[in-house]
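Next up is a structure, given as structure tokens.
The complex appears here minus one protein chain, its other protein chains still in place.
Chains here go by letter, A, B and C, matching the order in which they are written, and residues are numbered from 1 within each.
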Amino acid sequence: MNFASDTASPAHPKVIEHLIAANAGPAVSYGADGWTLQAEALLSDMFEAPLRASFVSSGTACNALALALLSPPTAGIICHSQAHINCDERGAVEFYSHGAKLLTLGGKHGRIDAKSLQALLQSVDESFVHAIPPKAISISNLSEAGACYSPRQVSELTRIAKSAGLTTHMDGARLANALAFLAIRPADITWGSGIDILSFGLTKTGAMAAEAVILFGEAIDKFDELQARRKRAGHLPPKQRFIAAQIIAMLENDLWLETANHANQMAKLLEEGLRNSKVIILHPVEGNEVFAQLSPNQTSQLQDGGVAFYTWPDGSARFVTNWGTDKSEIDKALMLL
Amino acid sequence: MNFASDTASPAHPKVIEHLIAANAGPAVSYGADGWTLQAEALLSDMFEAPLRASFVSSGTACNALALALLSPPTAGIICHSQAHINCDERGAVEFYSHGAKLLTLGGKHGRIDAKSLQALLQSVDESFVHAIPPKAISISNLSEAGACYSPRQVSELTRIAKSAGLTTHMDGARLANALAFLAIRPADITWGSGIDILSFGLTKTGAMAAEAVILFGEAIDKFDELQARRKRAGHLPPKQRFIAAQIIAMLENDLWLETANHANQMAKLLEEGLRNSKVIILHPVEGNEVFAQLSPNQTSQLQDGGVAFYTWPDGSARFVTNWGTDKSEIDKALMLL
Amino acid sequence: MNFASDTASPAHPKVIEHLIAANAGPAVSYGADGWTLQAEALLSDMFEAPLRASFVSSGTACNALALALLSPPTAGIICHSQAHINCDERGAVEFYSHGAKLLTLGGKHGRIDAKSLQALLQSVDESFVHAIPPKAISISNLSEAGACYSPRQVSELTRIAKSAGLTTHMDGARLANALAFLAIRPADITWGSGIDILSFGLTKTGAMAAEAVILFGEAIDKFDELQARRKRAGHLPPKQRFIAAQIIAMLENDLWLETANHANQMAKLLEEGLRNSKVIILHPVEGNEVFAQLSPNQTSQLQDGGVAFYTWPDGSARFVTNWGTDKSEIDKALMLL
Partner (left out) sequence: MNFASDTASPAHPKVIEHLIAANAGPAVSYGADGWTLQAEALLSDMFEAPLRASFVSSGTACNALALALLSPPTAGIICHSQAHINCDERGAVEFYSHGAKLLTLGGKHGRIDAKSLQALLQSVDESFVHAIPPKAISISNLSEAGACYSPRQVSELTRIAKSAGLTTHMDGARLANALAFLAIRPADITWGSGIDILSFGLTKTGAMAAEAVILFGEAIDKFDELQARRKRAGHLPPKQRFIAAQIIAMLENDLWLETANHANQMAKLLEEGLRNSKVIILHPVEGNEVFAQLSPNQTSQLQDGGVAFYTWPDGSARFVTNWGTDKSEIDKALMLL
């Protein structure tokens, strides 16, 4: 009954299979291998667009590399005040961007409020050299509160941002879960909604360690800079085929979506069960996360019964399901209440 | 017949076995798992010393994190002019250290010349605020030219360095090969020879992607800073057990040494064969690398015959053997000359 | 009738006199001159404490150098959300500190609320490597809203901060005005109240360009690092005697306090006049700044009559007096309402 994080999950057996297959004989190092080519092609097919992709081993590296491409050190990056990049990456964006500033906005359920965005952008005076002007926006989908942005919502934010000259980034550490919930094509919520660079996460939905920085449209021009920054950061692994093979494994037959779907269903079951036990659910469950307001009693009942979850800074309990969560774990956990 | 790099090698089957074993069920993420604890304990046993270790997925990250701990941005790091950190890591040390300067020295076969080191350190005037004073030295063992430093040689350099107040780092991307050649205990060439922080590479000798930043002695105090910097750099992988499992696989029964030994023997065979064909060998073969001076004719004969090797900046040909190199490949390659 | 900023003021005639006197013949460059020694000694006398001081030409450099000494790149610096370092220095602290994060708190009249500070510090979990822990606090006195911290108020903040292991900084760009208001000794509000490093501003109170980073107590150990960082930032002027001479000029016979006193009195007159005209004053006038809520009518009356002031982000009007403000300017401005 481990609901502490989807990063606590093992890798999907298909990932292991592909790793074994990729382990036959020598291969060109540093990304000039066939698996890398194939993985990038599969991504392009899946997103139905030309793109360039770089593979890294953590979501933090993914976000930080992406945003360093979009904002100079002298500028700012707009994000939600609860965004992972603002709260949980130890200043990785500041490190990679050489000191760009995160400019935070509020908004319900971890989604940036469009009106606040508009107000912030209208207040910017580019000629005032003393203040930091925003140059990029980062949108997390799923949000940190487990909620989804719809294509309409993303488009609204990117439209406002772009009309003020900003570039756009999506932190898609749990994009799989968002897409499973929305049941739309990946294109619709990414470049189709105005996203320039995507951090596409596959680790939480079943890989060992495989994330991709994906450049769409004009951002493709930044690929050489991305490669240079990636190497400089030590995120160009010599035997890159082993990340690429994981990506191939996850994309084949839409395994990544199937696993996300399962995780989402488990979260729904958990939500229903908690609601039945009169537990207040704080955010819409639109992916694989359930934020619940537990009484001290309920907290002990669950923890004493062996249920692992994470206490959020606001005091609520965050339950995260994953591709390997079994229905019996949900049932057993709910029985404890 | 791939002698382009030891990074072209696949992972050892034992590594795959351990990955599969580690893939059973959930585990605490971000390094608080049992595999990580075990791997660190095995390292401590192997180095016969208290230590702290952080695991990362590339040698570049390993070196850059280590050196950022040893030098402030305002200081310099002494290394050989041909050092990997100086020539092949796209400024990773400069990035991680926020602009520390690599101060380069010469020396035969990629080994820093002790007299030059002494001369450099004697010329430093700490009170002259305009110049960059060295605060650390980085020694590569194997050197970039495939040569070994003996414990005596390392000790001489670290003694000179420490008496001038410097801290010491060893780039051990191929330490396995050096140790296989020297046939001494790992302690003797590392902390026993005055090394504060070691970049310990296991990828080239058989892992998929597993390197360790290892802190010895007083450097252990820097462990919290290392963890913070590692997280900030995106090198704290959420499912860290999969790096730890590789390290366990490589350390078990000294697999890392066995694989290095094999690679070294293959290099010796290659060296002998090349010498027999009157090819000039440029550096002592003390690990798994052979630097040869080929005629244009010999170059084409080999390349046309399907032998992959790397043309070094000085025009020579670098052949690297690895744990998977088969004697038949050496024989077949030599037949082409 | 220029109330736009105290930086719009010229230099005091005594400053010019000292510049002329310092301009006789050659002098050792880069700070090894007699004026620099004398200025540092005068500062030590004035603050009644051992100290080390470095002179720079802007308050931004002063703050950024000071805070880079107090916080590593991986940590955070607590400040008021309206602090100059947060809003008006284009990310200088982030630049100099290599990406430390400003962690902002609220509080009335630009003064950090002690309870919020306590709450923030209690919520810190140093073992959680993902989040940025605060390592320093920066207190602006005068605050950005023109209010004073008393020694008791500063001591309360520094006591809370220090008991959580933080170091302390005071942005004293207008410390002269604060001291003129408080009528206490400089020691009482700085090291006597727990301040480790002070940015001591003399430009606004009468110099051309003269600010000092002042290290007290244990922070004195960081002097060599300060010098190195200052040189590296291009803030070690070759002919440093000319900054030192300005500092001497301002300290002699407490000129800096006399000028601040005058500015404060002019601000009081302005405040009274505005209140008499039913203008709402938003913050206590405890220095040389008056924040007023003007009607559109009043705004035009003043601007059309040639009164220069600055429109604050919150829509209010900020009037700043300086050492050269003449009572007749106040009278003439008030007549326009």
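Note that in this section contacts are C-beta pairs under 8 Å (C-beta built on N, C-alpha and C of every residue); 3 or more make two chains touch, one makes a residue touch a chain.
All of these numbers come straight from a predicted model, not from anything done at the bench.
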In the whole complex, of A:H12, A:R52 or A:K231, the residue touching the missing chain would be A:K231
Taking the entire complex into account, which one of C:T60, C:T104, C:T190 or C:T259 touches the absent chain?
-> C:T60
Residue-wise, where is subunit A in contact with the chain that is not depicted?
-> 30, 72-74, 98, 129-130, 225, 227-229, 231-232, 236
Note that subunit C touches the absent chain at residues 2, 4-5, 7-11, 16, 19-20, 22-30, 56-62, 64-65, 89-92, 95, 203-204, 208-209, 228, 231-239, 242, 322, 324
Logged for subunit B, residues touching the omitted partner chain are 73-74, 87-91, 94-95, 98-101, 123, 129-132, 313
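Just so we're on the same page, only the chains that are shown with their structure count from here on.
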What chain sits nearest the middle when you go by CA atom centres?
-> A
Any idea how many Å lie between the Cα centroids of subunit A and subunit C?
-> 42
In angstrom, rounded to a whole number, how far apart do the mean CA points of subunit A and subunit B lie?
-> 33
Quick one: which residues in subunit C touch 2 or more of the other chains?
-> 73-74, 98, 129-130
